[in-house]
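Mind having a look at this structure? Questions to follow.
Of the protein chains in this complex, all but one are displayed in their positions.
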Amino acid sequence: MKINVIYFGMIAEAIGKNVETLQINSIQPNTDDLTTFFIQQYPVLKNKSFKIAVNQQMATNNTVINENDEIALLPPFAGG
Amino acid sequence: MKINVIYFGMIAEAIGKNVETLQINSIQPNTDDLTTFFIQQYPVLKNKSFKIAVNQQMATNNTVINENDEIALLPPFAGG
Amino acid sequence: MSEKKIKNVFVEGPITPEKIANSIAHHQVKTNIGAHDIFLGQVRADEIDGKTVQAIEYSAYEEMANKVFDEIREDAFSKFDLTCAHIYHSKGVVKAGELCLFVFTSSKHRAMAFDACRYITEEIKAKAPVFGKEIFEDSSHVWKVNN
Partner (left out) sequence: MSEKKIKNVFVEGPITPEKIANSIAHHQVKTNIGAHDIFLGQVRADEIDGKTVQAIEYSAYEEMANKVFDEIREDAFSKFDLTCAHIYHSKGVVKAGELCLFVFTSSKHRAMAFDACRYITEEIKAKAPVFGKEIFEDSSHVWKVNN
């Protein structure tokens, strides 16, 4: 399954990119699966704090992901 | 005993003056005496709300007045 | 009591947006400030018994009021961890829509700025000997009383 991913702030810096399209080998992944997947893909994320937004909504516990969803990895907020 | 009196806002308007010097026939009047005195002097004050300041301090219960004190009659505040 | 120079809080007529902008700009050199809170009082065109307020004419027991404002500021500094605190109040005529009160608090963090600004504003309403005549279009008036 194909997902579109956007990285921000210290996460983008750690990974070294802002956007990418990734293939996930899972029929119906949820956001917990995604967290595991991203840490496998990018071990540098293991000791970083981040949250996942799905289609511009903060993922509440274990949101199911669909093909072509817009996934964002959000480091801690610093607005204001 | 002579006191200097200043009137403000609706009190000044009701009495028709802003300042005056008054003679009180009392040896050691306090602010309660003053309230009675002013209402006798100006019956229009009977149904007005006012507080007394003595030398630019709000009179706490029954402040004693001295010769030449600056007495102010203050209607309800409307600052802000 | 020591000879302390009491600041004059009163401004003739309305407080202008430019004055507020200048005051904000003056704080940009203070780089330990992280948060400002500003309260502005604006004259409302209230309808009272079928007539609409056009303006408030403020008068004050100025010398006492400036002492009260000074005490309120001092209290705020002792209660809250503030970098700055300023108060300006109008005297004379302020039309409906114009500003009559400007309270400006600054601190390292937002909680103190918020708490102090609100504290100062409530204290002013309760303690400052300032009086307001609400003037209608036909030049009649009523006296404003703070709640």
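So that you can tell them apart, the chains are marked A, B and C in the order they are listed, and the count of residues begins at 1 in each.
The working rule: contacts are C-beta pairs under 8 Å (C-beta built on N, C-alpha and C of every residue); 3 or more make two chains touch, one makes a residue touch a chain.
The structure displayed is predicted, hence computed values, not measured ones.
The chain not displayed here makes contact, within the full complex, with A, C.
Taking the complete complex into account, residues 6, 8-10, 13, 53, 56-58, 72, 74-80 of chain A touch the chain not shown.
Remark: the residues of chain C touching the chain excluded from display are 17-18, 20-22, 24-25, 27-45, 96-99, 106, 108, 110, 113-114, 117-118, 121.
Following the convention adopted for this analysis, only the chains that are shown with their structure count from here on.
We define each chain's centre as the mean of its Cα atoms; on that basis chain A and chain C are separated by 49 Å. Each chain gets one centre point, the mean of its Cα atoms, and the points for chain A and chain B are 73 Å apart.
Under the contact definition stated at the top, not a single residue of chain A touches 2 or more other chains. The multi-chain contact residues of chain C, meaning those touching 2 or more other chains, do not exist; every residue touches at most one other chain.
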